[in-house]
Structure formats: structure tokens, C-alpha cells
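Removed: one protein chain of the complex. Kept in place: all other protein chains.
In this document, chain identifiers A and B correspond to the written order of the chains, with residue numbering beginning at 1 in each.
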Amino acid sequence: MKVTVAVNGTYYTREVEPRLLLSDFLRHELGLTGTHVGCEHGVCGACTVLVDGQAVRSCLTFAVQMDGAAVTTVEGLTPAEGELHPLQEAFREAHGLQCGFCTAGFLMTLVPYLAEHPNPSEAEIREALSGNICRCTGYQNIVKAVQLAAAKGGGR
Amino acid sequence: MTNQQTWIGKSVHRVDAPAKLKGEPVYMTDRPLENPCFGRVLRSRYPHARILRIDTAKASALPGVICVLTHKDVPGLNGFGIVIPDQPVLCFDKVRMMGDALALVAAETPEIAAAALDLIEVDYEPLPIVDDALAAIMPGSPLVHETGNIHLRTVIRRGEVAQAFAEAAVVVDHVYFTPRQAHMFLETEGGVGQLMPNGELHIWCPAQAAFRDRLQVARLLGWDPERIREYSSPSGGAFGGKDELTVQHYLALLALHTGGRPVKIHLSREESTVAGIKRHPFMVQMRTAAAADGTFLAQEAFVVADTGAYASLGGPVLNLAIEHIGGVYRFPSLNVEGYCVYTNNGISGAFRGFGVPQVLVALESNIDEIARRLGRDPLDLRRQNLIQRGDLSAIGNPMTTGVGNQAVLEALENSPTWKERTAKKAAVTDPWKRRGVGIGLCMQGLGLGKGIPDYGAAVIELLPGGKFKVGISIQEIGTGNQTAYAQFAAEALGCDVADVEVIQGDTGYSADAGTVTATRSVFTGGKAIQITAEKMVALLRSTGAESYAAAYAVARERGLETKVRGSFAWPEADEEIPGAFGLPHHIYGYGAQAALVEVDTLTGEVQVLEVASVVDTGKSINPMGVEGQSEGGVAQGVGLALMEDTVVREGRFLNANMSNYIIPTAGDVPKVETFIVEVHEEKGPSGAKGMGEVPIVPTMPAIFGAIYDAVGVQMFRAPATPERVYMAMMGDPSATEDTPALRARIAEGRRAGLAAQLHQTEGEGYAQPKGPEDEEA
Partner (left out) sequence: MLLSEMKVVAPGSLTEALRWLEEHQDRARPLAGATDAMVRVKEGQWRSPIWVEIRRLPELQRMDQADGWVTVGAAVTYGRLLRSELMAQTAPLLAAAARDVGSVQIQAMGTLGGNLGTASPAGDTIPPLFALEAEVGLCSRGGGERWVPVESFFLGPGRTVRRPDELITAVRFAPQAPGERWKWQKLGLRGAQAISMVSLALRLQPGFARVAFGAVGPTVLRARKCEAWLSQAEAFDLATVRSIAQMAWKEVAPISDVRASAAYRQQMACALLERGLREVLAV
């Protein structure tokens, strides 16, 4: 089946198997391996990407369902060579990552969240993060990173 | 070290953060590949069965299949395992667990590889299984291996145990059970193997022991290890779960049959759970004696660890647990009988804490009960019995290195969680909820232990412009050691952290520095880098140049070697503990935690509200990194205490995916306040010890103590799920496992265990075929 998707601002038209997952489409067809797959069950959130601005699980989505959609992955966050998005910068400053494998999923969950909630409380942040599993950090520095990004202007 | 330091002790930002944050392909399962093919592993359909026939004809004939391999295609030793190679690479006579591998497939697409697995015909004759570790000790139990189900028996007796119990004012005796915790690193096992044009085999696979992996792969291929290169860093989490071979052996075998094409394997979450190692489930019957004045008199324990179908590190896990059976306290008398046994319950191995959390929950819970029965403050009772420098530990080890006990306990005592506990407990809102505070103290042996070769090595290369490349085989698994290594190097070389590139886990670049396990990576890498850096500084001096940039030019001009190497051997204890291979350790990390919990008395739900986590690091190389390890350790400890267990019934896995294997989310972990204590370790690099494992150890006992404090019930089985807590509060008979029947089985198990003729005498068979690479020779 033919699918046309805008990924990080670039249009791609590909002939794909209907069963192809969005996560596999991004990783294998487009080589965007920053989106990780941790559980394949829609629980860990590592595969989170933005579809038309909303955070979704790319491991639970067929690529063909994305026809006409705009997808943003972690690779699309970085503004320019060498720079970090303010949210990425906040993660670096607050030590919001360890092994880093879950990180892209957290970032992509947080981008629309902070846009909608520029000044979240700690409890609200924890609720927003509860769809992403991190096995290394205990989440505390991730929460701090979000607070830092929010303080600096919503991470936008 | 009294002089001012520029980098050591500073919260330097992670050097690996930008690439990881940008989603660059830093992980080996993300490697871009040219013309790849895809490997899959055929796993067993039974937890225990004889293999009658394996027929791969149909699978081989499927279009798109490149090769199908069985045990006949293993050219060298068909076995692997860190301590003893008792796990077949590809099974031939029988299968012993659901994760056992029978065949390998490489195909043009992952889907064809999966279809080919379905076409491999295997005839099995199911065998009776043993799925209970205590039952496995008994005579007449089904045998997992011909040699018997007891993999290791360790017995240590010290002092006058019977007399001590007879004279004791208080004796507490309980049976505790801990779960088969899964590592659940986010990056499942995977990687790439490729036969290179120069005839070398390259393996890209996140791991924790590159050189040992290489040796194991060489052994099963019958190859010279020098022809194999393993790239093994970074890893998307490991926690001990990638200490054993994961897929390197499969990648190696397949790569020999794909005509030079890269072959990729990446396990699904379910396959990872079923085939990978887990934390050893323990049963611990522990009897603790104290005098009327609170002095601990004797400790007696019967410990059974379920290693599953293969040994992996089951023996050392048991022994480390036994080493810490008395915790941070003086026990003049000890009687401990420990067994590491085979069952058909998957396979257990290394996991952060390495057996210590499993016994510490029993010890600390028993101590809480002693305190209650003597009417003593639990913290004060612990203080009274703390090991001091110069004392003997419970197993009789003279504690001659930096003992952080006292400082750790004082920091715990001053933490708001403990100090303000009365007010915090009273702040409960709903009338059906109760709050409590509990504590746990621990120590954790660092490094591999007595008699096991333990060493570090590093290389430093001077680059044009006066920058450096530091090579160390110890991997970055998330702990932040890459940053710490850059800090050590920058400090010793007098350069900026940004001028240091750290290359890890590549057997082709640096010498063997051993594993990223046993809380040894900062100590080992730091020491190795400091020693190597001295040689680099000497090189600078020999050139007479004023700067490294100039030194490089001079060195090139004179044809000097610009790559220097250094190594050292870990300090170890003078005397070994008889009958307990690898014991004792020489240097210990110390920690303590206080947990505030809230229990819903209507449902049994437990919410951990806050944890004060104290760690003695010797010297914190990167305090922000220490805090991160502390917070992450507590989170894993909360999971261990309250929610995590890989449920295996009759050898089959009931919750192998992340929908039903529950690990904590951001809403489940408490606010963690970390208190760093630095009790200088003169043998460590810049006074550092190491702390990575420490923070998971005291969490479970602290939470169990807090549950008791809140609702007056002691939990004896982890995880303390809402159902278990509720049933215990209700006094439901199902909550009581410590029945006369269990006691009778334990007595029978102890008799059977001591009477068993072991194939392998205690303490033997653990010599590891390795030594430091003598690159300087």
C-alpha cells in the first residue's frame, strides 16, 4: 500500500506492507533510529512520536494509518547541527537520563504536554510521565528536567 | 587528596547526553546496516524434555532463508556460562527451561526468519519438572542436570552458636521469600554479527564483559580470541542482565554462514524475559539471637537460591548473600547453610545487589522485631551493634578498610524522613490510611572477591592538538562511568573534560579491565586511568614540550609511541573464608535508607511517599551521578519490594511482557533525598569506593519496616502486593506461609542438603580461565 507521511517536515511516499508498524517504518524505512522500541506492547513509551502534534505509541500504529499525517520524531526536535532543543538542554542540565534508551520517548511525550501545560505542578508532571517507563533514573531528575524546561518557557 | 581538584567531585554534565538526547544511533541495536539479514532463535516448547529429533529441512527450504543452524553447527564447545559452561549454546540432548535455544535461523527479513522457526520440527519427550528450589534439594526430585540439583553448597560456622541461642534473651525466627525480579532494561538483548573481509568476526552487542564474552565466543567457535572483536558499549540498561552472554554466541554462529553479510538479532520483550537471566528468588529461614541489653549474639540461616536451569553466576550470588548475612552488624556466632540449586524455572544470574537484597530483608526485619521485643528504638539498637573498623564481620572477615557505618547511620538519623517521622506520619489525610517509617542499613562487597582475578587496565592516546582518547573495556550501561572516566583523565592529565574522548567496551582498542558489575567500575576504571595517565604525563616530560599539543608534534617527530597503557590489580583480603569461594571481599560500600509509606487499610495498597537514601561513596567523583544512581536504585528497590515478580508456574512464564510484568512508573516512585557520606578509602582512586548497587539494597527492608510501623503486619514475601498486604492485615490464613508443614520441609531440606554427595566439592571449580592482558610485555 502506498503511504505519504510528512516526517520531521519532509514528505515521504513509500510503498509499504499493510502490517508495517509506524515504529518499524521510522526505524527501518527511514533510518530514524532515535525512536526506540522497548516493549512492543504500548506500555514503555520508548516509541512515542508526535502524530499531528499528539504523542502516540508508534509501536501500536500501522504506518498505513499515518497516510496524510505529520509525524515528528526526536530527530526532528533538534533545531540545528550541534544545538539542543530547550527540553533536551533541560534533560542534560538536570541529569534526566542515564542509559538514555527511554529518553526520546519522554521528550516526545513532553513536547505537546508542556505546550498545553506551561506551568505544571510536580504531581501533574508525574502523571504526564506515567506513560513512559524509565528503569534507570527513578524519574526524579526527569521531573526536575521538566520543571527546569517549564521555568525557562515551556520547553518550546 | 588534599590538593584542590578541578574535575573530581564536580557534577559535570554527562558527556554522552547530547548524542543520546538527539537520538543519534549510539546503541548497537540502532546501527545502520548495509544489506543486513535477520536472525532468530528457536526456543524450547517445554520447560524440561528430552529432544528426540530436530529436522530443519522444511525451514531451510523456505525461500529467503539463508541458513538454519543446530547443535551440529557449533564447531567448538557447545556450552557457555560465566563460571561453568553448563548451558548449551544450542541444545542437543534435552531442554531444561523454556528459554533454551535449539536452532538459529538467518533470513532476508525478520518475518521470513519467524516463519522459518515455525517450520523447524522438533520432537520432544516431556520430562517431569522441578519448579521449587527447596524440593529440588530433596532426594528423588527430578534432575535438571545428571550431576544433581545442588549447584553449590556453602556452609559457614563460627563461634558457639548453640550456646548463644541458649543464652539469648530474644530469638526471632522467620522465613522470607523474595521474587524473581526481571531487569527490564529498556533495550532488549540484541546486536549485529559480521564476518569481516579480513577474516575477523566482529560482534556489536551491548554487554557487561567484553573480553570474557569474546573468550566464551572463541571457545564455542574453536577460534583464536584475537580474531574476534566485540563492541559492547553503550547499553540501553543492563543492571547485571547483560553480564552473561545474551546473543553474542548466536550472532557469532550465524555470521559464519551469511557470506559476510551483517546479521542482526534483537529479542522481543517476551523472548528477553523468558530466555534472559533474572534475580535469584531466595527462601531464607533466619534465626537471630540478641541479649537483653540488645547485643546481637548469633545468626543462623538456611538459604536456598533458585538459579533455574543453569548456573550462570548462581554460585557467586549465593556466596555474596552469605557474606552479607549479618549485614553491617557484629555477630560473634554464625551458622549459615546455603544452597544454589537447579530447577526448570528459567535461569537466574547477576542483578544489581547480587543476592544481598534477598538476605538483607530477612536480617533487617528480624532486627526490627528484636527492637520491638526489647522495647528499643530500631535505629539505636542498630547503632549499638555496628561493625567498627577492626572488627570481624559476621563471616569472620577483618574489616580493615574504610568502614562507613557510623557516618551513614548518623546521616540517616539526621534525615528529615527519620527525624520528623512523627509529624510526617500524623499528616495522613484519609481516615482509612495509615503511615509508617522504616529503615534499613547495608553494606555491599566491591569487586569480585578473594581469589578471583580482578584487575583494571586502560589506554590513553595522545591526539593531534593535545586531545586524548581514553580506552577502557568497561562499558557505559547508563551509570555515568563514561563521564567519571573523562573526569579522572582530565584531572590526572590536567586538561579539560571536553578534550577527552572515552572509548569503552571495544576489545580491539583497549585492554581487559573486566566487567561493569560488582560496583567495581568507578574504582577499576578510575585507578587504571590514574595509573595510565602518569605514563602520559611522563611522555609529556620526555618530549620537553610545554603543552600536549606540542608534545604530540615532538613525539611524532621522534617516532615515539603516543598510546600508553597501564594496569593494576585490585586489593584483596589477606585470608579467604574456608569453604566459600570468592569470600571475603576487602572493600565495602555502605548505605542506609528510611522510607515513609502510606497504607490503604481498605485495599492493602502501599504508596511509598519518600525515601532518605544515604550512600558512602568514599569520594563522589560526580555527585549528580551519585544522586542519579541513588534515585534509580531506590526505584528498583520499590519495584522489588512492592510489585515485581516474574511468575513462573510449572516452568512456564505467566507475565513475560511489560503489560503484566509491572515495574514502577513516575507515579509509583517516592521523592528520594540522597545524602552523600564520604568515608575516604585510601586504596581507591581519589579515595572513591563505588556505590552503584548499594541503593537498591536497603529499600525493601525499609519499606517492610514502614509497613509494619503503619499497620502492624510484617511482610514475609516480596513483592508486598496490595493483595498480600490486605490478606496479612485481615489475618487471613493464606497470608501465613510459615506453617509447621513448611518447617518440616525446611528441616528435611537441611538434612538432605548436608547429606548430599556433591559432584563438585564446595569452593572448587570456580577458577576462571583468564588473567590480565599483558600488553606491556
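Here is the rule we go by: a residue touches a chain if its C-beta (ideal position, glycine included) is under 8 Å from a C-beta of that chain, and two chains touch if they have at least 3 such contacts.
Computed from a predicted structure; not experimentally measured.
When you scan B:Q163, B:N414, B:S659 or B:T739 for touch with the missing chain, the hit is B:S659. Touching the missing chain, out of B:A169, B:M727, B:L742 or B:L758, is residue B:M727. Summarising the interface, chain A meets the missing chain with residues 1, 17-19, 21, 40-43, 45, 48, 51, 54-57, 59-62, 64-65, 67, 109, 113, 127-128, 130-132. Chain B meets the missing chain through residues 111, 115, 430-432, 600, 602-603, 605, 607, 643, 647, 654-655, 659-660, 662-668, 721-723, 726-727, 730, 734.
As a working rule, only the chains that are shown with their structure count from here on.
Distance between chain A and chain B, defined via averaged C-alpha coordinates, is recorded as 30 Å. Residue ranges on chain A touching chain B, taken from their complex, read 27, 31-36, 38-44, 46, 73-75, 77-78, 84, 88, 91-93, 95, 97-104, 107, 125-127, 129-143. Touching chain A in their complex are the following residues of chain B: 11, 13-14, 16-18, 20-27, 30, 32, 183-188, 234-239, 268-269, 477-480, 624-625, 627-628, 630-636, 657-659, 663, 665-667, 669, 671-672.
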